[in-house]
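Structure below; questions to follow.
Missing here is one protein chain; the remaining ones are kept as they sit in the complex.
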Amino acid sequence: MYVAVKGGERAIDNAHAWLAEERRGDTAIPELTVAQIRSQMALAVNRVMAEGSLFDPDLAALAIKQARGDLIEAVFLIRAYRTTLPRLGASNPVDTGAMQPDRRISATFKDLPGGQVLGPTFDYTHRLLDFALMAGGATRTSPQRQEEAPPSPLAGEGRGGGVPQPVPHVTEILNRDGLIEALAASDATPPDLTREPMELPADRALRLQALARGDEGFVLSMAYSTQRGYGRTHAFVGELRIGRVAVEVDIPELGFAVEIGEIEVTECETVNQFKGSKTEPPQFTRGYGLVLGQSERKAISMSLVDRALRWKELGEDNIGAPAQDEEFVLMHCDNIQATGFLEHIKLPHYVDFQAELELVRRLRAEATALREAAE
Amino acid sequence: MTANALTGGFGAPSIDSARAFRQILEAMARPGTIRQVAGAAPPAPLSVAAGAVLLTLVDPTTKLHLAGAADCTPVRDWVAFHLGAPLAPAEEADFALGTWEALQPVTRFRIGQPDYPDRAATLIVEVDRLVNHGPALAGPGIELVTWLNLPETAAFRANRALYPLGFDTILTSGDRLAGLPRSTRVEKL
Partner (left out) sequence: MVDVDPNARKDWISTLAKAAPARLAGLIGALPAHDLLRPAEVGAVMVRGRIGGTGAPFNLGEMSVTRCSVRLVDGTVGHAWVQGRDKDHALRAAVVDALMQTRDAQDIQARVIAPLAEEALRTRAARAEKAAATKVEFFTMVRGEDL
C-alpha cells in the first residue's frame, strides 16, 4: 500500500546540497570535465551508453559525473533522459560486415581472410598496476604499421593506402560449406520493448534487444553459468569485432536513405557445436551479441546467453538451467527495473509496517492466550 | 515532395505541442467540452484542429490510416515530413483520420485486448461544426449531462458496450475539437 508522506523538504534540500558538495570532492583538486570523462573513462561511458540504450558519449559522460561514478545511477539518468526525446525514426540495420574494425579476432580460424587484428586490447597485458599512470608518466603512442609486416588487407594498397577494405564475417566461411545453420534474412519490423511491454514467449529479435541493454554483470553471470554446465552450448568465439559502423536512415523528405552518423559497436558471433536434434541436422549453430560501444565482455556474454535461450527453436532439451529460462533471463536482466524495485523498499513504508506490527502483536497475543489456556 | 508539404508544422514544436496536448487531454477528460487549438496549417481537406492533433499525438511509431478525401498526395506528403508516421490499413491503425462517412464501417478499427485495452485505435473525425447541442452524453468526466452534435449515436453506443475495450474518438472542426472517449454513455435517439 502506498501513502504519500509530507514534510522533510528542508532536509531533502540540504541533503541534495551536501550531495553536490561531496560530488565535487576536495576543491584543492581540479574538477573533472565531461570531456575528460568521455575521452579517458571511455569504457565506463560505453557501458552507460549500452545499458542506457542511447548512443551519445557526451551525455553518458555527464551522467557518470553527475552520478559520482555510480554507473547504474548514470544508466538511470540516461534512461530518464531518453524518454524525453521524440522518436524520429529507425535506422536501416547497420552493416557490421562493412565495419572498419579496430579489433577483429577469431578463436576458430587462425588464418582467416582479413587477418587477426588485436586493436587496443587488455588481452596479453599482465594485469600489473602501472604506477607510472599514478605518477603522471608519459603516454605511449601507437605505432603505425611496420614496413616489414605483411601487407594488411585492412588498408587498401600499400602504406597509408586510403580507404580500408571491409573484412568478411568468419561464419560466412562455414556458411559456404553448409556447416552452419542458415540465417533467414528478412526486413520485418522488429518488436520494440521500449514501445510495447515485453510479452513472452519473446522472439529472438526481442530477446537480443533486451540482452543488448541488459546489465553486463547479470548477462556475464548467466553466460558463465552455461559454461559451467547449466545449459552448456559448447561455444567458440567465431569472431569478435569492434569498430565503427555507419548509421543509415530513410529520410522521408528526401525520398532516399543517408548516413547520418557513425557509432562504435562490438559484435560477437559464437559458433556452437550441435549434434543435431529431432528437428535439425548436425551442424554448427550460432549465438549472437551486438552491443553499443566497445564492450567485448558484454558482447561475448550476450551471444552465449542468446544461444542458450534458443533451445526450443533448435529442438534441444530444456534441462531447467537458468540461462534457458526466458522469463528468468529477460525479466531480470534490466538493471534499472531491478534497482528501481529493489531500492524502493528503503523508501517510507510506515503504514505497511504498522499493519505488519499489529498483525505480529495480535498473533503473539493469540499464541500466548492459547498456551495459557493449555496450561 | 511538394514544397507545401514542408510548411504548416508547429513553429515552436515543444511549446505548441504541449499546449495542444493540454487541450486534447482536457477534451478527453471532460467529454463534450469544446476546445480550441492553434499552430498547425495542414493541407486541405484537413482542419487546423486535425492537423494539431496529428502533430501532437502521431509519430513514426504510430500507424495512421487516412480515410476518404484525407487520403490524398498533399496530406500523405505532409504526414511523411511532419509526422513520419507509417500509413496503414484501418484494421492495423493506431490513429485514423477522415469524415464519419469515410471512416465507415467503424467496426474495422482496433478495440484493444482484455490485457492491453490501450491497444485500440483513436479516430479523428472531421465534422462540419461542433456545438453543445444534440444527443446527451453522460459518464466519467461529465458532472451530470452534456450534449454534443454527434454524427450518429448507434455506433458510439455499440462502442460503449465493449468497455473497457473500444476505440476513442476526437471530433475536429476548424480550430476546435471535442473528445468522446469509449467510457462515455451516449443517449439513444
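Labels for the chains are A and B, by order of writing; each one numbers its residues from 1.
One rule holds in what follows: a residue touches a chain if its C-beta (ideal position, glycine included) is under 8 Å from a C-beta of that chain, and two chains touch if they have at least 3 such contacts.
Given the structure is predicted, the values throughout are model-derived calculations rather than measurements.
Q: Which is it among A:G97, A:G137, A:G276 or A:G315 that touches the chain not included here?
A: Looking across A:G97, A:G137, A:G276 or A:G315, the contact with the absent chain belongs to A:G97.
Q: One chain is left out of this view; which of A:L32, A:V249 or A:L314 touches it in the full complex?
A: Once the missing chain is taken into account, the touching residue is A:V249.
Q: What residues on subunit A make contact with the chain left out of this view?
A: Considering the whole complex, subunit A reaches the absent chain at 49-50, 53-56, 58-59, 82, 85-94, 96-97, 100-103, 110, 115-121, 142-146, 149-150, 152, 154-155, 159-164, 169, 171, 183-194, 204-206, 208-209, 212-213, 246-247, 249, 251, 253-254, 256-263, 265, 267, 269, 286, 288, 290, 292.
Q: In the full complex, which residues of subunit B touch the absent chain?
A: Counting over the whole complex, subunit B touches the hidden chain at residues 3, 6-7, 9, 11-13, 81-82.
Please note the rule applied: only the chains that are shown with their structure count from here on.
Q: Calculate how many whole Å lie between the centre of subunit A and the centre of subunit B, each centre taken as the average of the chain's C-alpha atoms.
A: Each chain reduced to its C-alpha mean, subunit A and subunit B end up 40 Å apart.
Q: What does subunit A use to touch subunit B in their complex?
A: 86-90, 192, 195, 197, 252-253, 255
Q: Would you mind writing out the residues of subunit B in touch with subunit A in their complex?
A: It is residues 1, 5-6, 59-61, 80-81, 84, 116 of subunit B that touch subunit A.
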